[in-house]
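A single protein chain has been omitted from the complex, and every remaining protein chain is retained in its original position.
The block that comes next holds chain A.
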């Protein structure tokens, strides 16, 4: 990496400390995990974010793992983190889902409201998705209006869901031009450890799949609306959209695809979330978004599409 000359001082310091730490890290990497077991007060910082080598020289730290065909958290390049899904966690929401991808935690709640459909599209209801990245989830986010990054994630999630035709908006219409359901899906990220988009899609599909709509009777003459919450019909869904994200690490000869990246890996690959997100629904693609990171060869792109497809089967 090129640095300007006034950076030289810092760089020299970094290299000297780095050289010591590289030696140190080699020792750590080559030593089996069980042999390095720290007792009581000592913290095992080999994989922790406080590892001095990682703090001072993050890129060297990362590449020293990648060169050995392993990721800093011990996963293989194409390995996912464990997924945990809990349905109906929030009692006050219509339906809700809590999803964990490793440390990444995302919670989704749905709300139902009645409204008049748009005049240009009188037979359709509304599906409004919103993703919030609260300051709680990462030190990168500050309180206040949604950041650009949050808006981008929000847009990506709603694009994937709308493109996949998971919900037919016509099903949300009760009386044409008069009454339709508005389905608010609020997704809040509680812990951002990378790959928020995939987690959001899982949370969203889980809560929509469990959703049932109350029956509504509408009197066209008196315009009276009666909602029967005891008599519910479950919402029709089409397939199950699954998004799979990868980070692309620009290595010298060949870029490396990292499945389900965590924050540190995302930072090493450009720092704006995952680089490629492939979404499948019902054997069709409903979104391939690539931005930033390294460049992909044709074979690697096919590989990414294939890996994403295997996940949907």
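To be clear about the criterion, a contact is a pair of C-beta atoms (placed from the backbone, for glycine too) under 8 Å apart; a residue touches a chain by one contact, two chains touch by 3 or more; residues count from 1.
Note that contacts and distances are computed from a predicted model.
Trainee: The hidden chain: which UniProt name fits, "Exosome complex component RRP46", "Ubiquitin-conjugating enzyme E2 G2", "Proteasome assembly chaperone 1" or "Gaa1-like protein"?
Mentor: Options "Exosome complex component RRP46", "Ubiquitin-conjugating enzyme E2 G2", "Proteasome assembly chaperone 1" or "Gaa1-like protein" narrow down to "Exosome complex component RRP46" for the missing chain.
Trainee: Any idea which of A:138, A:168 or A:272 touches the chain not displayed?
Mentor: If we include the chain that is not displayed, A:272 is the one touching it.
Trainee: Taking the full complex into account, find the residue in A:156, A:196, A:211 or A:257 that is in contact with the omitted chain.
Mentor: Considering the complete complex, A:156 is the one touching the chain left out.
Trainee: So which bits of chain A touch the chain we can't see?
Mentor: Within chain A, the residues that touch the unshown chain are 1-4, 7, 10, 148, 151-152, 154-156, 159, 163-165, 270, 272, 276, 281, 284-293, 295-297, 301-302, 305, 309.
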